[in-house]
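Have a look at the structure below, then the notes.
Only a single protein chain was left out; the remaining protein chains are all shown in position.
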Amino acid sequence: MALSVGFGLAFLIVPLAIVMPLAFNGGSYLSYPLEGLSLRWFGAVLHNPPWLAAIANSFRVALGATALALVVGGLAAIGTMASRRLTAIVLWALFVSPLAVPSIVMAVALYFAFARLGLNGTYLSLVIAHALLGAPLVFVSVLNSLRGLPPELEQAAASLGASRWMRFRTVILPLTLPGFLTGAIFAFVMSFDEVVIALFLVSPETQTLPIALFAALRDRLEPTLVVVALSLTLLSGLLIFALARLRRSAAPLGKDQ
Amino acid sequence: MLKLFSGAVMLAVGLSAGAQARDLTFASWGGNYQDAQRAAFFKPFAAQKGISFAEDTYLGGLADIKAMAETGQVKWDLVMVERADLILGCDEGLFEKLDWAKLGAADLLPTAIHPCGAGAVVVSYGIGYNKNGAGKAPQTWADFWDLKTWPGKRGLRAGPKMNMELALIADGVAPADVYKVLATPEGVDRAFRKLDEIKPSLQFWDAGAQPVDWLSTGNVAMSSAYNGRISNAVADGKPLGFVWTNNIYGMDSWAIPAKAPNKELAMEFIAFANTPAPQAEFPKYIPYGTSNVKAADLMAPDLRANLPAGVNMDTALFMDDVFWADHFDQISVRWNNWATQ
């Protein structure tokens, strides 16, 4: 058992641990041995406008997509929760289903659709497409926290005369906030890391970071790309940390998490 | 509720509103190739006109260009296309017709002039190899097939184009007869039989920079490659070489996607790109041939020696794009079938 855990851990970590030091490679190869240590590739990224623009685009798209996914996924979850059992099952299947559609199929379908609307190559097309992938994640996590709520809470609020909106704002939303936030983080990272759909929908102005990475990967394997990767991983690390903190603070509410 | 909803929607819309009027946009093949074009053509032209420009990468094919034409959302003003796509796209109205009277056709190679495109870059496809690899340097396509003398993997561009031709050349067909042979079913069989001999050693690349990476890291012993990519790698200190014997060459052309918003500016760019001065700059960054015959006079002799020009092209084969426009569908089905077995 210990051996297989060790193997699994090595399998997970070693590739990442191996590739990261290449960001500091003095030479221009993406291979070992390192030709001296240098920060030149960090400088190359910082002074290269396309990388910076791609990073800015990724944030812009991911924030927009997360916002839209929160509204859509959140409303879907609340609506599904309030539906009858059979309807709820159908709605659940519908709202979760984008996760099962192969991204290439989604990409081609959206490419056609947005082409028809004249939206290809715009931020809006990317935001909507990524929101469509983020919404199921928000939906699932909000639904989970809604299920964890004791129904008496809302009944109590209702018996005190609180209106539907009032009950939502003062009781449900605060209690399901961790669900919304978890969903938001998932949706954000999903958008930030999405390649295939963006590949079909970006234009030069809207190029996102994964697309810039993909182009760099096929173009020339230089340490710049590891520099960007390292920064992304650090960002992910921060998000994981935030997520862990959230989980902890949400623990008393989550029933069976 | 409403406030929350509308706030989020405003946020989404606000973040997604992009710039409306856009810069002159070039789409080309990325890597050193596009770097060279930027230095020799895009920047000088933009400086001359006092404009800014944007760039995109393009990986061939007509799908993007067709979608642009159908929707009127044309994101490129100029695109560097291969001749086969130029011919197909021009027939289907996907590119603007050029007004050659204004474009300075006088000193251009005759093959550079097309109703929808201005030939700009002559590219040779030949054998790249790592000089630190086995023994002596390979000389011919037949050596590419010699797995005993030069053990190791072989890289080829994905898809049948050019590979069918070079397989026949390796099998002893004279370059002048290649397309005659390839137009017959027996000729296609012969090419595939030849490719079968090295199939277990083959791996295929999509982007022109990949063979350089593979050769420098020793993933392959030899790979077909574009001459300029190899030369640039050599300039970077990588121990690579290029074989000119029986190279296959093609010409990439500037074309303007139909209904491009900056069409007039794009025409002016093509006129600029046809002149000798920037063309003589271009090979300093990447050693590809150019379309204006006067450009060679402005180049240093040692630079000319590394270009697809002069003696290097004595045994070369010009890729027949009209042949491929007709036969690509059929041969590519067979190719996919063969490659996946």
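Labels A and B are assigned to the chains in the order they are written; within every chain, residues are numbered from 1.
Keep this in mind: a contact is a pair of C-beta atoms (placed from the backbone, for glycine too) under 8 Å apart; a residue touches a chain by one contact, two chains touch by 3 or more.
As a working rule, contacts and distances are computed from a predicted model.
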Exercise for the section: Assuming one chain is omitted from the figure, identify its UniProt name from "Monovalent cation/H+ antiporter subunit A", "histidine kinase", "ABC transmembrane type-1 domain-containing protein" or "2Fe-2S iron-sulfur cluster binding domain-containing protein". Expected result: "ABC transmembrane type-1 domain-containing protein"
Exercise for the section: For the chain that's not shown, point to the residue among A:G8, A:G118 or A:P174 touching it. Expected result: A:G8
Exercise for the section: Out of A:V45, A:A62 or A:A129, point to the residue that touches the absent chain in the complete complex. Expected result: A:A129
Handout entry: For subunit B, the residues touching the chain missing from this view
Key = 5, 59-64, 66, 88, 91-94, 153, 158, 202-204, 206, 217-220, 322, 325-327, 329-334, 336-337, 339-341
Handout entry: Touch residues of subunit A, complete complex, unshown partner
Key = 1, 4-5, 7-9, 11-16, 18-19, 22, 30-32, 68, 71-73, 75-76, 78-83, 91, 94-95, 98, 100-106, 108-113, 116, 128-129, 131-132, 135, 146, 151, 154-155, 158, 164, 172, 189, 193, 195-196, 210, 213-214, 217-218, 221, 225-226, 229, 232-233, 236-237, 239-240, 256
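In the analysis below, only the chains that are shown with their structure count from here on.
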Exercise for the section: Give, as an integer number of Å, the spacing between the C-alpha centres of subunit B and subunit A. Expected result: 36
Exercise for the section: Name, in rising order, each residue of subunit A that touches subunit B in their complex. Expected result: 28-29, 31, 60-61, 63-65, 67-68, 70-71, 75, 111, 115-116, 118-124, 126-127, 131, 165, 168-169, 203-207, 215, 218-221
Handout entry: Residue numbers on subunit B that touch subunit A, as the complex places them
Key = 1, 4-5, 8-9, 11-19, 22, 25, 27, 30-32, 54-57, 67, 70-73, 75, 206-207, 209-210, 212-213, 216-217, 236
